[in-house]
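Sending over a structure as structure tokens; questions will come in a sec.
So, chain A:
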Amino acid sequence: MKLKKLKFKRSAITVILLLCLSISLFGCNNASSSSDGKTIKLGVLEDRSGDFSLVGIQKYYAAKLAVEEINKNGGLLGKKVEMVAPDTQSDNNRYQEMAKRLILNDHVDAIMGAFSSASREAIRPIMEQNKMLYFYNNQYEGGVASKYTFNTGAIPDHQITPLIKEMIKNFGPKVYTIAADYNFGQISAKWVEKTVKENGGQVVNQEFIPLGVSQFSSTISRIKKAKPDVLVTLLVGQDQSSFYEQWAKSGDKSIPMASTVNMAQAYEHKRFAAPALANMYITATYMEELADKYPSAKTFVDKLQKKFPKNKYVGMEAESEYSGIMLWAKAVKKAKTTKTDAVIKALESGISYNGPAGKVSIDPKTHHTVRNVYLVHTDSQQKLHIDKEFKAVKPDWLSKDMGVDLTKKPEFKQYTPLK
Partner candidate 1 sequence: MKKKLVEKDHSSALLELRDVGKYFGGLKAVDHVNISVNEGDLHCLIGPNGAGKSTIFKMVMGVYKPTMGSIYFKNKNITNLKSWDRVRQGVSIKMQIPGVFGELTVYENMKIAAQRYYRHSELKNKILEICDLLGITHLRDEIVNNLSHGQQQWLEIGMSLASDPELLLLDEPAAGMGPEETNFTAELIRKLNQKGITILFIDHDMDFVKKIARKVTVLHFGKTFAEGSVEEIESNQDVVDIYLGKS
Partner candidate 2 sequence: MSILDLFYQFMNDFSFLILSAIGLAIIFGMMKIINLSHGEFIMLGAYMTTLFTKAGMPLILSIFISAIGVGVFGFIIDRLVISHLYGRTLDSVVVTWGISMVLQQGMLIIFGPSLQGVSTPLGSLSIGGSAYSIYRLLLFVISFVVLVLLYVIFMNTKFGLYSRATMQNQEIAQSMGVNTNRVYSLTFSLGAAFAGLTGGLYAPTMTISPSFGTSFLMPSFVTVIVGGANPLIGTSLSGGVLGIVSSILDALWGTFYGRLGLLIVAIIVIRILPLGISGLVEKVLVRKNRV
């Protein structure tokens, strides 16, 4: 009986300890939502833990930097900008919970964030329901036409069109695509197919890889058999990026690879030992290495690294997040209010910002950005070479082919080239 009692006491103590712990946490947590109206609140939803934290953390740092700079220069409309940034933990449920929390509980004035398309699609309807201004500052598969959403990252218009054109011109018409088997991969693959056809090439095969697959030997042998001139890789996530190491060993390194997601986002060329990422061509809107050539790019890298020495790389999503916030700040200043409709109107006036990657301006009809794009490739040592700069590339597929004009006709959907 003694033993039982002892156990009983121990369990009671543990329960009480756990309760105290949770109550104390609740205490500190409540303190954060304070003072209404005295500040302008900016919600930032980025993944600082879990699978996507590799990019999420960079973006979070960039957001912090942007807000700090705005505040240093006197804030907005005479108020300080306060950043509210929960950790979304790479979990789409969390995105939903936190988006609602930011809007309804913290009453933020605008929301930035999300990495994956799935996360964006999880929260976009919430933004629309609540008429919340939302910036998706990330490279993605394109096609979102939503009155309340602004997409400042790169889309296929920026990346795939010029990239495929260059690849076919330089290496030949036969293209093999491997892509992650979900929305981003499938839609991007369709874009590749479309562009290949427009440039007189031929897609010899496209293969979709389920997320979470990390072993690629069958894919590799299929690619080798097809003997393409260009290999387009649209792989996503930590697991799938294992492809490159495996391709380097048993693939054919003489086939040039082309991608829109690698290097500029998650700095694979720095993380993987050569030659995994050798002979890879990408189009990017920003990369840390642009600092060697462009002073504005260098300032950004320096500022970010000085403030966050733990940060590993300054990639294109960090730039998008930073420029997105700056564009929003400019629009708020122009509108002289944070009211959503007025800010949207200001943004739709074609506002632009001279940022780390050159001039970025809003395309009013599509709510995407006109920006510079850089063609970059790696040599056998994985050293970067900036081959070409495409100035002010327009995101005009939506407006030209799909007839979208958000300034005239508000819409809330995503167009895809899938038939």
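The rule we apply is simple: a residue touches a chain if its C-beta (ideal position, glycine included) is under 8 Å from a C-beta of that chain, and two chains touch if they have at least 3 such contacts; residues count from 1.
Criterion applied: all candidates are chains of the complex that A comes from, given by their letters.
All values derive from a computational prediction rather than experimental measurement.
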Fill in: Touch assignment for chain A within the complex, options 1 or 2
2
Worksheet item: Which positions of chain A touch candidate 2 when the two form their complex?
Response: 49-51, 53-54, 56-57, 181, 207-210, 212-215, 217-219, 221-222, 224-225, 238-239, 241-242, 245-246, 248-252, 266, 268, 270-276, 310, 312
